[in-house]
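Just one protein chain is left out here, and the rest sit where they should.
In this document, chain identifiers A and B correspond to the written order of the chains, with residue numbering beginning at 1 in each.
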Amino acid sequence: MLRSLLRPVIATAAVAGFAGAVFVSDSARAESTFVYGMPADHSVLDPHVTCGWMAKMVNYQIYEGLVEIDLHSADWPTKLKGQLAESWEISDDGTEYTFHLRQGVRFHDGTPFNADAVKFNFDRFLDKDAPQFSETAYAYMDFIRMIGDIKSVDVIDDFTVKITLNGPNYEFLRTGMEDCPQMYIISPTAIETHGNEGIPLNPIGTGPFKFVERDPTVSTTLVRNDDYWGENAKVDRLIFRILEDPATRVNALLAGEVHAIQDPPWDEIESIVEEGFVLTTNENAPTIWYLSFNMRHPLMQDPRLRQAINYAINKEGIAEQILHGYGKPAHGMLNAGTYAYDPDFVSYTYDPDKARELLEEAGFGDGLDLDFDVMIYGTGELTEKWIQRDLKKVGINLNLNKMEWLAYLDKWVPGMAEDVHMNEMVWGEQTPRWTAFGYRCDRVPPHGNNIGWYCNEDMDKLFQQALETADEAERAELYQEADSWIMLNDPANAPIYHYFNPIALHPSVTGFTNAPSNWWDFSRVELTE
Amino acid sequence: MVRFTIGRILLVVPVLLGVSIIVFMLVQLAPGDVTSTLLGPMASENAKEVLRAEMGLDRPLPVQYGKWLAAVLQGDFGTSWVHKRPVSEIIFPKFVNTALLAGSAALIAYVLGFSSGVFTAAKAGTLFDRIVTALMLILGSIPLYWGGLVLVFLFALTWRWLPATGMTKTIGGGGALDVLTHLVLPAVAASLPSAALISRITRATMIETLSQNYIRVARAKGIRRAIILRKHALRNALPPIVTVGGMELGYLLGGIVLIEVVFAWPGLGFVVYNAIIGRDLPTVQGAVLILALAFVLINLTVDVVNAYLDPATRAAEGGVDR
Partner (left out) sequence: MTDVPHLGRPRRVPAFLETFWASIVVFSRHRVSFTALIFLILVALVSILAPVIAPHDPYVDVGWRNSPPGEDGLILGADGDGRDVLSRLIWGGRISLLMGVVPTLAAMLASLLIGVVAAYSGRWADQVIMRVLDMFFAFPIVLMATVVAGILKPGLATVCIAIFIALIPYISRLVRTTTLTVKNEPYVEAARSAGGRGWEILSRYIVPNVIAPVIVYTTTLMGFMIVLGSALGFLGFGVQPPAADWGTMVEEGRVVLRKAPHVSMFPGIAIVSVALAFGFIGDGLRDALDPRMRGR
C-alpha cells in the first residue's frame, strides 16, 4: 500500500524539486549565501590540532598555508602552488626549503603577514619555551613527523623564511599541507590575545572567508573576506550545516534548504539526479578504505591467510552494489589521489576458491574465528557486513567489535592489541609518503600510523630512497615497487576501495570543483537565479 | 496546601544533589580516556600525565566532585572539551529549543490523547471506540525515525507546505512564524507515542472511574451523562492522567534525540548524544543536570497538581493544612 502511496510522492517531489529554490533565493537576492550540508560535525577550527576532514574543510576556507595543493582544478595528479609563499626553492641536497613570502597580505584581524608570523606559528609546536607553545599541537605535529623532520625555522628577512630539515625529504611540502594537522598560518595576534585554547572560537587566518559564528552541532557561518589578497570569493556568506542523518541530508537538499550535500546515500543518488540535481564525483579522490592485519598476532603471521582474505572479499561487488559505482576496487595502499597511484596495478581479484585453497594450505581448512575492530561512522556498517559475509563463505567467522569513532581512534592509534586480528580505516593523502607511513618499521605506534606492526627492512630502504629522490616520476616508481611487492607477497592490509566523494548540488550552483581531495574550495562557488 | 508545596520544593534540593553525584559518577564509568579527548589520541603518555595533574584528575573523586559542584553552584559549568567554549553557552540555548519542541509535542499529545481517551471511554465498546483506540495505537507505535520521514515526504517535499529541516530558515530565518512552521512536523511526529499512551491511560482510568459505585449511584439518580462525565468522573480520573502526562513531558524532553536528528532540530538531545560519543564530559554533566532540574520540576508540579485534585492524596503527600 505504502508503495503506491509513495509513488505519486516521488513524482510530485520531482516536479516540485525546483520550487524549493524559493526558500533560498527569496532572501538571498540581496546577499548570496551558499549552504553546504556536511555529513558530520567538525572538530575545532584550529588547524594545528585537528585531524578530521570536516574541520579541514572549514579551516581551508579560513586559513592558508605557505604552499597549497591547487583545488581549483579537478585534474589528477594535483599540483602544488604557492599560497602565502609566492615561490620557494629547495637546496640541492633536499634539506633546505627557502620560502619567499607574499607581501601585503593581512590576517582577518588586520595583523600583517610576514616571516615573523610564520616563525611564530612553527614555534607553537617546535619551541617548548615559546609562550605560544601548545602541547596538543606538538602531539599532532609529532604524529606526522613534523617535529622529527624539521631542524630549524629561520627568518632570513621580513618576507623570507628558511626551513632546514634533518635529512633530504622531497615530500615535506605535501606532508605539511594535508596530513593530520595542517601547517596553516594563524594570526599571531589572535594566539597572543586569545591563547591557544581560544583559537577555535577566534579562528583568524588570511583566507577568502572570515569566521562569523559556530552553533555547536548545528552550523558554522563564514563571511567573505573583502580584503582578500587574491580573487575575492563569489558568495557573500558560506554556511556549513551539520546534517548527520543521511535521509535528512537528502530531504534538506530536495526541499531547497541547502545547496549541496556531501555523501548522499549511495542508494539514493540515482533518484536525486533524476530530480534534476547535479552530482559531482572525482575518481581520483585520495580516499582509501582498507583493512589492516595485526602482524603481531601469531595467527596472522602466515601470509597465506592474509592473501586468502584479500582473495575472499568481493571488492568489485562492494564497489558496484554498495557504492553504486561511486568507488572502485583498491589493489594497493597507494590511493587513487596520489601521483604515485598506478591505475593498472592489480593485486587480488575476487576468487573464493583460491582463498579456500590458501586457507587449506595454511592449515585453516576447518575454518577460524577472527576479531575485527569496526568504527561506527554513519555508513551503517554496510561494507563491514559485506566483508563479514564474504569471509564466512570461505570459512572465516568475523566478529565485528563496533566502537564509537573516538573510542575507536583511542584503540586504533596505539596500534592493534593482542585481542584483535584486524581493523579498518578510511584515510588517504595525496603524498605517497602516507603509504610509507603505514608500512615503515620506524613508524609503529607511538611514532606513527603503522598500526598493524608491519616491518620489512628491505622495503624501508626503498621508502627512504623514495623520500630522498628529487624526481617525482622516479619517486613514484619506487613507491609503486615497494607497495606492489608487499601487496603481492606479504600483504599487511586488504585495501577495499577508492571512494569518489560524491557531492550533490542544487542546479543553481555553479563554479564548484570536486577536486581530488577530501575537502574543497568554495571561493569560486556562485549561485545563479 | 502551601506547606505541602513548600515541603515538596525543599525536597528538590537533595534530589538534585543526588542527581549531580550520579552524573559525576556515571561520567567516571564512561569508557575511554578523557585526556585523549583533549590532547588528541596521538598525545604522548607524558603529556597526558601532565594534563591529568593540571586538571586535578589524579585527585580523589570526592575532591573532584566538590570542586565541580562548587563551580556549578556559581553558574560555572566548565568549558566544553570539544567546542572549547563555556558549557552554559552551548546548553542553555539548546535547552530552550528542546523545551519548545517537547512542550509543543506534549501539548499536542495532551489534546489528542486526552480527548480521544475521554470520548472512547464514554463510548466504550462501540465501533467508534474500537477504531479510535486502534488508530491511536497504530500512530503511536510507528517508529519515529520512519514516520517522521513520511511526514517530511508528504508535507515538505510533495505539497511543500512546511520546511523539512531545521528550526529556522538557514538564510534570513527567524521570527515566530518561521519557527512555528518549522515546529509543526517534528512536534507532531514526536507527539504520537505520547498521545497514544495518554489516550489509553485516560480511557482506562475513565472506564474504571465510570464503573465506580458513586457514579453508578449518580447515574441511578438520573443525573445527565455529560454532567457525570464532567463533574464526577473526570476529576477523579485525573491523577493518573496527570501523572502520565507529566512523565510524557519528561520523556519528550530527554528522549526526542531521534526527532532532533531526523529533522535536524538544534536541540539538547543531539548535543547530549554528541557529547556522550565525543566524551565531552563537562557538556554531558551540564546538560544532564539541566534536564534533571526540568524533570524534577515537572514531577514536583505533577505531585502538587495531584494533591490539589485529590485531598486524600494530599494527606498522603504529607500536607496537613486542612
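Here are some notes:
Methods note: contacts are C-beta pairs under 8 Å (C-beta built on N, C-alpha and C of every residue); 3 or more make two chains touch, one makes a residue touch a chain.
Here the structure is a predicted model, which means the values were calculated and not measured.
Per the touch definition above, the residue from A:Glu381, A:Asp442 or A:Glu481 contacting the chain not shown is A:Glu381. Summary of contacts with the chain left out: across B:Ser80, B:Ser116, B:Thr133 or B:Ser191, the touching residue is B:Thr133. Check B:Thr168, B:Thr181 or B:Thr243 against the missing chain and you find that the one touching it is B:Thr243. Here one chain is not drawn; of B:Ile201, B:Ala233, B:Ala264 or B:Val304, the residue touching it is B:Ile201. Where chain A meets the missing chain, the touching residues are 2-3, 6, 9-10, 246-247, 265, 267-268, 270-271, 321-322, 376, 380-382, 384-386, 388-389, 392, 400, 402, 404. Taking the whole complex into account, chain B touches the unshown chain at residues 11, 14-15, 18-19, 22, 26, 29-31, 130, 133-134, 137-138, 140-146, 149-150, 153, 193, 196-197, 200-201, 203-205, 208, 211, 213, 216-217, 220, 236, 239-240, 242-244, 247, 250-251, 254-255, 257-258, 269, 272-273, 276-277, 284, 288, 291-292, 295-296, 299, 302, 306, 310, 312-313, 315-318.
As a convention for this text, only the chains that are shown with their structure count from here on.
Those residues of chain B lying in contact with chain A across their complex are 31-33, 36-45, 47, 50-51, 79-80, 82-85, 90, 94, 149, 152-154, 156-160, 163-166, 169-172, 261-264, 266, 270-271, 274, 277-279. Contacts from chain A toward chain B in the complex involve residues 6, 8-9, 12-13, 16, 19-20, 23-24, 26-28, 33, 35, 41, 43-44, 49, 51, 135-136, 138-140, 142-143, 180, 197-198, 200-201, 214-219, 237, 239, 241-245, 247-248, 251-252, 254-255, 257-258, 404-407, 409-410, 412-414, 446.
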